[in-house]
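Would you mind keeping the following structure in view while I ask a few things?
One protein chain omitted, others in place.
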């Protein structure tokens, strides 16, 4: 099946983007620099994620990397730039710093907010900012040689792009604290045992094949159901059970309809894969409405 | 010891209910239909739970099933009924849908709200709605051959009766998401490792004996202490530590008294099992007060 | 390096306190009474913790014990005192009880609030109130023979000093409930698997050496970074991700400066350990300001 | 127009219930006892409210009273009953007390949860429990001679059925505190100025006519719109603006449909009153589904 | 004083934008169509607001209108477009509806999020969507003939763009409910008394002069102080006092510096107006950093 979304294929400075059989693939593409996160990365990532979000036919995203390491984290040049700007009035500098941190956080939060599941596939080291990125994904898979480091602590700073906010909700709190206070390496098998990783693989190719397989399983399900599932789980993690159940019922009142259920049942009877309609065919925003009226 | 509560023994269409030595047993009893959740189930379950809650002498509940599988989940007839009712004005249908989902959720939430601990004992498959039910129990035990499936995703719908709200707080988030997005089976040993199950047993009889043993340990403790413990843990899971500590202190100001402590100390000295008074002897509601006045 | 903080060395009735190479050591010192928590313990502990907090040069706290067991929990004499005071008007008694519980809780919460990480090292039994204490620490380490018990349940009371509020956020909920409802022992290896412990050691000396090693790793990092990390993780555990990210950005606007980063970078270049300035040199409170003005 | 709902007309011991032109009228009917709240009142009120809620054609509720005073509040006999039951073990008595208070609170909260707006019309005194009741209504109207008293404070107790929880969100906090701490009378004109009352009238008949007029205005609007409005405002009062907007959008996704909008537009064109379909024609609960299947 | 920001002067289809003496003026400019909110309005408004936000020299925003009425609310054409799109699968339509409502809400929320105070000046009618807009402003001023209507209720729908979320926190709850349930007009003097308006004026010119005067008073204060004040108040409205105080202290740790205080003190001594530096001189975003590096 060729769809509109399959047409997307873009090359950015720091990552490549393509869609294949309803799965969006984002791949870090600066292996020669250990995929360090230079300024361009921070706006290219959300741009790529939004491009996938806006195409109704994309049903899952796989984020992976190239070279020996997943990513060396924040590029030194970002700190250099910051240092330069540290000469103004300290209050105004503080305000600028605050805006900048919020902007960098938002870049990674795009992975949490996009309507489809995001699967990360990690080889080698994932350092500092890369751990922030991984914590914002839905699921994490890695090779046996992968390792993770909350490096910021050893660099004289507090990690500020999401690791401290998300990691203690992904693994046992006592372990999360030890990792963050010491900045020590955290290997793949310890990470699997702790629940940070869903599965560990022998090598990168095996991992990529397996992760693609899981993404396909997801893509084979109703996009309404999967997107609702992501929203409901993320909501539940931040609200009481009673609030979450009430939200679920209200969500379901509009989103639960018989079309996809009947599609699923019929497919089951005929022992075929069900074929669900895409989530939406075209952009649904107000600018589109405006143009339409012209 | 024979108590008032031991007198309860009822047969419903979808489950049986009995009390034995201060433990309430609820057992699904439609093995020939894989204990699928037909409309009757949804009001019989809370009715049974409330009956146990209202008798001051019940100190723990064990919920188990019969036949090869724990439960096949929501019965197809429920969806058929819903489909029929989908022809009205869509807004009013949405409102009806919302009320119906809230009602079904409430049915399972009775297990969370009942003042005594609920232990679930699972054999074979627990599919869809059955996972929603298990997530609302306090503890889960299973046989080696048990498995769990968030089946809704593969049926074209978003699970809406509690699994998405409770599961991500019971097991590592990344795993909960994978299970819910794919709808794949989740076996007993994976579930034990993830913390979903407390223990796994070789066969159903061994499991039922062991679970009964744990329930008896609980029933041997002060019912004031156990009921307070359940309320405090559930409260803590939904509030900050500071708020929970404050609530604890206020709770304790009325609920902590020396009677049960002295009972416990004396029993310890005499190397006997302590004998605590039941939580209440009779219904405490306002209708009772009204009748009393006549 | 000798610092001002190294001068602290005090002996209380229930614990000893010393500072060595920027690490504060609190050790329970009543092994002959199984380190039971007598009234003096409850005000000596926060006093010791505040003393360490107030000295800018302390960068981590290790809490350990002496004798065969870590601590037998609340001393019986506390209950005896309470029992005595139970003869007044029940409303006023309730109010008094509430104030007392809040005060005891606050004593342990000092471990959560102190600006530096607290590492607990446990040998033998940790019973009742001792589990409340351990749950308020950042990380827990133990010997192979260690075990933990929410003993209160078996003593006819609801644990009220933090275990029920913190434990269900440290280990799988179903397990936390089983332990609290039954009051059964919870051994070191089960506790390690459940995430309650970070590591288990063969004997106490090996444990104390290893824990000291981890504390040193922490002390070698920037005290600004470590203290910010503790605050951010504790905040994140009680707020939504969005709220926590916003708080992080605001925190960083004042707390992130280049001094420590440059210190770290230079040290790295010179392959030396970085030498960070202490968090503060003198007390920063308003009384100090007042005296200064005289 | 005669509808199914118009058929409801019941007499309880403490109140009368009737439906007229889509408006439900609940009237306290024990003027000879100053409409004091005897045990029967506490279960008759929610029963009446639920009866109105369950009939899709009811679109607003007016609650009023008879005799010189709206209500003298909790009947003395309730306290007498409580006093009698105060001889058991204090912990179990505390647990019983807690359940009883929750039950009485729930009785009044039915006014907050019912899907239609509740308008209260008050003459004379509204004392103690009557103020709790009025705070749970959507809007309050009164005669010039009406007055309100948080009487509990002067009777040696803390008001426990909702006044302290709701009043400080209805009027300026400083005033709410003064009224609750002193227990002094709060007259109609002070109450109007403070925002507790929406309007004040010269006498009861004038008030009842005006309130009926407002109820009719409400009943003339789409019942989907009005019920959605009540739910959204109550939700907003307890959540952040961002959470409330998100909930609104999700609600609207199912509940906003063109049927009622077109009905409204057509009526406007033809200068007629719009005629909206009732919210639902029959009970939507799971027992109904069960019976249907027989 | 001429500043960079003074250069902004743009004409959109639905509004005009200019900056004068550090105050941004947004004016609705389709009086011939009663300033109804056509699709273009919904993206032009946030675009204009963001333009003002991005220029460090703007210190307050005044939003006003032209013609007899402030705004007739949502343009009919928007509903027509929606109606057209209502033929797809109802679940996907619901999802589209949800996204669209969120987008429209975000458009108005830009007024709440912009770092400077927003003052609204209202003449004549403000209907439906216009009330949603006004509720998102910081302060509201009006002419004597102004009136407000939650018109949606009378049009068969639930107001979904912020009125129900914000109005009950701006005026007494009972009044907010009456207005929303009935859809009746709410006049300027009733609105002043209820706290919805800060002040009422005889005619539009007098109002515009007075509002400009207030905006100037604000612009004369430190932009750091004013922007911090807006953020702190908005935060406090959605958090507990304890949380808000903690956030305030953390905010202050970076944002409170002596520069502006000294500026203020010196100006006071010299009986001059203080001259504060703009909040920032150039864009602070990550794209800027990227370009800089080229």
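Labels for the chains are A, B, C, D and E, by order of writing; each one numbers its residues from 1.
Methods note: contacts are C-beta pairs under 8 Å (C-beta built on N, C-alpha and C of every residue); 3 or more make two chains touch, one makes a residue touch a chain.
Treat the numbers as computed from the prediction; the structure is a model and nothing was measured.
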In the complete assembly, which of E:33, E:185 or E:221 touches the absent chain? E:221
By the contact definition given up top, give the residues of chain C that touch the hidden chain. 38-40, 42-43, 77-78, 81, 89-92, 94-100, 103-104, 107, 224, 227, 254-257, 259-260, 277, 279-280, 284-287, 289-290, 292-293
Sites on chain B contacted by the missing partner chain, in the whole complex: 247, 250-251, 253-255
Taking the full complex into account, what residues of chain E touch the chain not shown? 60, 117, 138-140, 169-171, 194-198, 214, 217-218, 221-222, 224-226, 228-230, 232-233, 236-237, 240-242, 244-246, 248-265, 274, 276
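What we mean here is this: only the chains that are shown with their structure count from here on.
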Just curious, how far off is chain C from chain A if you go by their C-alpha centres, in Å? 35
Report, in whole Å, the distance between the mean C-alpha point of chain B and the mean C-alpha point of chain E. 49
Multi-chain contact sites of chain D, meaning residues that touch two or more partners: 90, 224, 250-251, 253-257, 259-260
